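Some notes on the structure that comes next.
What you see is the complex with one protein chain gone and the rest in place.
Chain naming follows the written order as A, B and C, and within any one chain the residues start at number 1.
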Amino acid sequence: MVKPGEIQLTEFPYPKVPPNAALVRMEMSGICGTDKHMFKGETEHPGGHGTTFPIIPGHENVGIIEELGSASKLEVEDRKLQVGDRVVPICDVTCGQCYVCRSSYGFNTSCLRDVGYGTTLSCKNPPHLFGGWAEYMYILPEALLAKVPDGVPPEAAVITEVLSVPFCGFNKAMSPYPLGKEGFGPGDTVVILGAGPLGVCHGIMAKMIGAEKIIIVGAPESRLELARKICADHTVNINEISDPERRLREVMDLSDNRGADLVAECAGVPEAVTQGLDMLRVGGTLLVAGNYIDMGSTPVNPQRQILSKNARIIGVSGQTASSYAGSLRLIRRFLQTLPIEKLVTHRFRIEEAERALLTAISMEGMEVVVTPRLNSLSH
Amino acid sequence: MVKPGEIQLTEFPYPKVPPNAALVRMEMSGICGTDKHMFKGETEHPGGHGTTFPIIPGHENVGIIEELGSASKLEVEDRKLQVGDRVVPICDVTCGQCYVCRSSYGFNTSCLRDVGYGTTLSCKNPPHLFGGWAEYMYILPEALLAKVPDGVPPEAAVITEVLSVPFCGFNKAMSPYPLGKEGFGPGDTVVILGAGPLGVCHGIMAKMIGAEKIIIVGAPESRLELARKICADHTVNINEISDPERRLREVMDLSDNRGADLVAECAGVPEAVTQGLDMLRVGGTLLVAGNYIDMGSTPVNPQRQILSKNARIIGVSGQTASSYAGSLRLIRRFLQTLPIEKLVTHRFRIEEAERALLTAISMEGMEVVVTPRLNSLSH
Amino acid sequence: MVKPGEIQLTEFPYPKVPPNAALVRMEMSGICGTDKHMFKGETEHPGGHGTTFPIIPGHENVGIIEELGSASKLEVEDRKLQVGDRVVPICDVTCGQCYVCRSSYGFNTSCLRDVGYGTTLSCKNPPHLFGGWAEYMYILPEALLAKVPDGVPPEAAVITEVLSVPFCGFNKAMSPYPLGKEGFGPGDTVVILGAGPLGVCHGIMAKMIGAEKIIIVGAPESRLELARKICADHTVNINEISDPERRLREVMDLSDNRGADLVAECAGVPEAVTQGLDMLRVGGTLLVAGNYIDMGSTPVNPQRQILSKNARIIGVSGQTASSYAGSLRLIRRFLQTLPIEKLVTHRFRIEEAERALLTAISMEGMEVVVTPRLNSLSH
Partner (left out) sequence: MVKPGEIQLTEFPYPKVPPNAALVRMEMSGICGTDKHMFKGETEHPGGHGTTFPIIPGHENVGIIEELGSASKLEVEDRKLQVGDRVVPICDVTCGQCYVCRSSYGFNTSCLRDVGYGTTLSCKNPPHLFGGWAEYMYILPEALLAKVPDGVPPEAAVITEVLSVPFCGFNKAMSPYPLGKEGFGPGDTVVILGAGPLGVCHGIMAKMIGAEKIIIVGAPESRLELARKICADHTVNINEISDPERRLREVMDLSDNRGADLVAECAGVPEAVTQGLDMLRVGGTLLVAGNYIDMGSTPVNPQRQILSKNARIIGVSGQTASSYAGSLRLIRRFLQTLPIEKLVTHRFRIEEAERALLTAISMEGMEVVVTPRLNSLSH
């Protein structure tokens, strides 16, 4: 992506890998809302970090270690790596030295000097290969890799980065005190606003950790249908039920008229926060997750929607590095019963990157992926 | 208060006290924002409970047990009570049977059938004495009393109800994980929006539990001056600095340019929530506390103000019953070093109740109290 | 049970049900370790409460509402009840007035004046029917019932009381901060010491809420085999591997040599705590759950086993009332995929109660139940 709206196929030299770095042969790279935003010219990332074009897009990645520096320490849980291992590269590279990195635990995107593969790391400087829509990806010494457990195919592993957002969100929501009905606990009713990959991944995570009822509110019907197959107990089509009051009514009916225990905002639409607060029960929790580009404000009534409900709102910006490892463990655990790989509905070769982006923008599919080496894939 | 705007002095018969109830001879009753709202005709309380006039106002109460039923079990921590004990009546009477009471821990005002002394319990039915602006207050069998520790004067105990709101708010804010800089921890910087009794009580609580820097934003100067004497390290006068951007700048300068660890909204003004979110550091917490009447909405930017900051927002509606006991322990503990009784700037006899209300509305003083039996007070 | 070791069949009059009480026609009642202890004469319950013989045993109950007082408010989440509803009676009746009841949230067995159906409530006083090994059970006005969701058979609902112990334990373990690897989080490795109903229920709960690997350590093989069918990924037979060092080795091998994230002690054997601490990873959590009778002490090394590991130990005594409702929601949710009803391996009629107890003591089965009206059961 040489500038917003312009995709171009380029060749870079095969890099030399020093002892503390690595090279990954790419298998698959997903398209995220952020990619769509950059393509449209919306390039200010959280924390004010900007995209410095040209970039190689692709931050939802999975591939195979092609070269591994002899002194490298790259695995996110310090497990042994070797050439041929399947890995998911952690897309953010944090400085480890700023106030946020040193004082708090682990949200990569909060690092004041955070740089991102596929988003803010320009490919103009050698060794260039700083994004997933490429045959190879260069792993910097300060970057991290998460080893993919045996048996997890690339179609499932490519979802790791997205799934780790709800992994962190639900973990945060758990910590107040679920026994006292403050924060998410097993058996709870979850409403998800947004039926894209992030929304459905919240549904998947909710199902993995014991939510009783999972309601996804979004569109189009094709996405909702897939959601019902994978994780949703109920869906509400916002194209069919365009009146927010009726959607609220539906959620109340599905929750003994109390409201949801947890609502996750995954639509990236500010007004969804306003509606989400109305859908909460007394003492409920609203997660605001993953809408990366500033889309403006929405009216919130502090007294009625927050205070008198004893509600909590939690921002979930990206994820921690170690949540990749946790998410991969869950993917492996639920391989048979929760077919996460079905989220991948469209595959394109690198040459078709622009078409891939347009398909993602059209919302006709769910997870659209770019497969640098289509032939090597198992299907 | 026979209806909004109309105060009237009335005599009720001295009640008969059954074995499971009690009678308290009132010493002092504070005026809360809720009283002002009801006087102005704003009578919808959180949860939609309404005021049924006539009422005897007064829910920030302290008095002496005059009669005690032999079988009563009224102390909030099950301590022994006897005639002559100083007590603070818990102002809410919860049903103990609704979904909220049975499933969650303890926010009285969240009870679906909550009734409140001085606010929603009408005095038209016998034994009538359901508010603090009276010589005696009747304690229902299902109500609770908090015993005042020895040495705590009524001028300090009358603040208990207000102080228990930040007691609960800071306790909630502590629970995520202060070590990982999520939630309030000792040594943190606290900004309070609002310089009335609720705001200053948040400052007092912050000081009691080890905040490093306490900044109170509000007006008028007389209140800020008192706040500085009791708990505030810095104050920002919103009459002098009317530009929100400059107020934000001031807070940033006082917090190493990071923003506050915790902001408490105690002004009851919706826009304060918008500004409060801007004042938060990455990972900070916003408490929305005690603004009881619906004052409308305010624009919130989910991406910039919540998500990309990893912020948390916590509603704090009233308090738990047991927080009265905790607050009283802290009042006693800090009797010498944190002169909470200085908050009481104006006293009026019951006959002067209307003037008391108008004084409270004028914001010229801090805590305005009604003293049913002025002569018995120690001063 | 007229005294330890002596079971006797008795007839009591059919009770009159006042407006605030109810009568439940029993379907099934499980046998708990506590029942075995009382039969052996070990009758001091937690908190020092004693059994006052004679009693009708049975506190893991499920039945059908036969009569319902018109003014009763018995459902634990305030849902509407009617005659014919299947319900699980909450086995503890708390006073609601002691220091513990008023100051803290919800552990029934911590109530200072707690009385228990089937354990400490004697049947010598009318209306006598205070235990589950009877045709009918009398529900006191201050007791509670949890409504069983549609479709949950009595064989599954009878496990509710046991399952609510790990429901509370895992909820407690979640609250510190799972993202920082303090406390249980999804994807974690769980070791359970003890393969009886309580142990297997911990395995079931761990599976319901997203544990990655579940290891059950216990005996005999028949129980471990059943555990593997329902929830265990690995089992360690303590009869075959009697050396604790070798069992520790096995757990380390199954956890990348780090130790388990969470260990639950469900064997009721003090030494299991010592071994459990050795099995924990740095920062891990040990639950000590449900071993109701004082079985003596075990050596613990504070520096090596707690401090230098940054470990946490959490006592889980019984459960909260509302956890029955949460557990029932999970049972219904996992009806198809986690066949909890398979735990019931033996059924006896009331006339065979003593044989039922001896079978439970023999450990040859898993959950042994008494079925007052065998014919009415669905199978």
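We adopt the following convention: contacts are C-beta pairs under 8 Å (C-beta built on N, C-alpha and C of every residue); 3 or more make two chains touch, one makes a residue touch a chain.
All values derive from a computational prediction rather than experimental measurement.
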* Structure fact -> Sole touch to the unshown chain from C:Glu155, C:Glu182, C:Glu341 or C:Glu367: residue C:Glu182
* Asked: Among C:Leu81, C:Cys95 or C:Met295, which residue is in touch with the absent chain?
  -> C:Met295
* Sole residue of C:Arg312, C:Arg329 or C:Arg347 that reaches the chain not shown, by the stated touch rule -> C:Arg312
* **Interface with the undisplayed chain - residues on chain C** => 46-47, 99-100, 103-107, 109-110, 172, 175-177, 180-182, 258, 265, 268, 270, 273, 282-283, 288-304, 306-317
* In the complete complex, which positions of chain B touch the hidden chain? -> 79, 105-106, 167-168, 170-172, 174-181, 183, 185-187, 205, 208-210, 212, 256, 320, 322-323, 325-327, 329-330, 332-333, 337
* For chain A, which residues touch the unseen chain? -> 73, 76-78, 96-99, 102-106, 144, 175-177, 179-180, 182, 321-322, 325
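Here is the rule we go by: only the chains that are shown with their structure count from here on.
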* **Sites on chain B at which at least two other chains make contact** => 99, 103-106, 175-177, 180, 182
